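Only a single protein chain was left out; the remaining protein chains are all shown in position.
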Amino acid sequence: MDQTPFRHPFLPTLYDIDAAGVLFFGHLFRHLHDAYEAFMAEVGWPLPEIIAEGRFALPIVHTSADYLLPIRHGQALMVELAVTEIDESGFGIDYRIRDADNRLYATASTRHRCIAPEAQKRCPLPEALRRSLRHYSNSR
Amino acid sequence: MDQTPFRHPFLPTLYDIDAAGVLFFGHLFRHLHDAYEAFMAEVGWPLPEIIAEGRFALPIVHTSADYLLPIRHGQALMVELAVTEIDESGFGIDYRIRDADNRLYATASTRHRCIAPEAQKRCPLPEALRRSLRHYSNSR
Amino acid sequence: MDQTPFRHPFLPTLYDIDAAGVLFFGHLFRHLHDAYEAFMAEVGWPLPEIIAEGRFALPIVHTSADYLLPIRHGQALMVELAVTEIDESGFGIDYRIRDADNRLYATASTRHRCIAPEAQKRCPLPEALRRSLRHYSNSR
Partner (left out) sequence: MDQTPFRHPFLPTLYDIDAAGVLFFGHLFRHLHDAYEAFMAEVGWPLPEIIAEGRFALPIVHTSADYLLPIRHGQALMVELAVTEIDESGFGIDYRIRDADNRLYATASTRHRCIAPEAQKRCPLPEALRRSLRHYSNSR
């Protein structure tokens, strides 16, 4: 990530923590998606509008995450988000979870594919969206 | 609840428990709703069909819950469900959370109102649904 | 609520909305609790510290909510929070969910009881905490 990434705060709540005393691994994805929703609004493509218009959808077809350090209740963290691999049919997002001392707690990625909601078939990623995403891409 | 209630198992998971070591109060509602979904399927009105048909919706307009004993990870519990107060515009559900020794951990209720999804206006509860619900009502 | 309430933003996410197209009623409680966590930090009693110290816990023993208007994806809402009924053994919180036009979408309440975590018995609410809460109480 050599481009300035998009940043979104992540303050783990009481209910993010599980019976083992650390973040439930599956709850990370809520926070990643919060950052992604904020990012899409920031670049001019708010998800509620994309869904309401219904021209295309951007479902996640792949995700992965690595958990490097335990995440605890109330730790002030930051999700850093950068766009990767924009192509004809979709794009990728990389996420890094850091604290204020730049310590890395987790990394993750999502792959989004453009589909036509009615047909549930792939559709080309709109060129205007591609341009918006490129500003936050680390592979321009 | 003098009628035999509908029963649905509730086994609190790792992620139902929060940083304080007990069930997060808000997660109870997922489990109540699981019991309600199972109940509606049992009485012949599965929610996915009601939603797909789109003739009416049954949003929850009120809920309350009392937490009597702490609920912990892996405790084998049961949700007991009974229908209350069926009227023109909706119905109520009472829930009791018990263990195998009949100890009461929580009680809760939901109130469902029949609405026409398009207009977001009240509509009368279909008579056929009312009949189905009455079998599990404790106030026949 | 005649006192200035504590305010916390609530922007319903993609996953707050359910198969019926509106906020899942149970997800309201996550957002109420986010407001409560932010409030407790604001008044000098952050939950992670209370839990780490272990002198007392403040479990929710009762909650209720009324859903007045459907809440949709991306609607910019605000949780207004005010303390009610502080007594020997606990306190209540009232919540109101409004949009920027002051339209009321939901109201809710929680009742917290002070307990000694080890014994799981009631303990008196610390006087210093009571004083902190009183600043946001609408029943001074």
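Here the chain labels run A, B and C in written order, and each chain numbers its own residues starting at 1.
Assume a residue touches a chain if its C-beta (ideal position, glycine included) is under 8 Å from a C-beta of that chain, and two chains touch if they have at least 3 such contacts.
Just so you know, these numbers come straight off a predicted model, no measurement behind them.
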{"item": "Contacting the left-out chain in the complete assembly, out of A:9, A:70 or A:124", "value": "A:70"}
{"item": "Residue ranges of chain C at the interface with the undisplayed chain", "value": "14-21, 24, 26-27, 73"}
{"item": "Where the unshown chain meets chain A, residue by residue", "value": "19-22, 24-30, 32-33, 47-48, 51, 57, 59-68, 70, 110, 117, 120"}
{"item": "Hidden partner interface residues of chain B, rising order", "value": "13-15, 30, 33-34, 37, 46-49, 51, 72-74"}
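The rule is simple: only the chains that are shown with their structure count from here on.
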{"item": "Chain whose averaged C-alpha position falls nearest the assembly-wide average", "value": "C"}
{"item": "Far-end chain from chain B, centres as C-alpha averages", "value": "A"}
{"item": "Fraction-based call for chain C against chain B, same above half, different below", "value": "same"}
{"item": "Centre distance in Å when chain A and chain B are each reduced to the mean of their C-alpha atoms", "value": "34"}
{"item": "Averaged-CA centre spacing for the pair chain C and chain B, given as whole angstrom", "value": "23"}
{"item": "In chain B, residues with contacts to at least two other chains", "value": "19-21, 24, 26-27"}
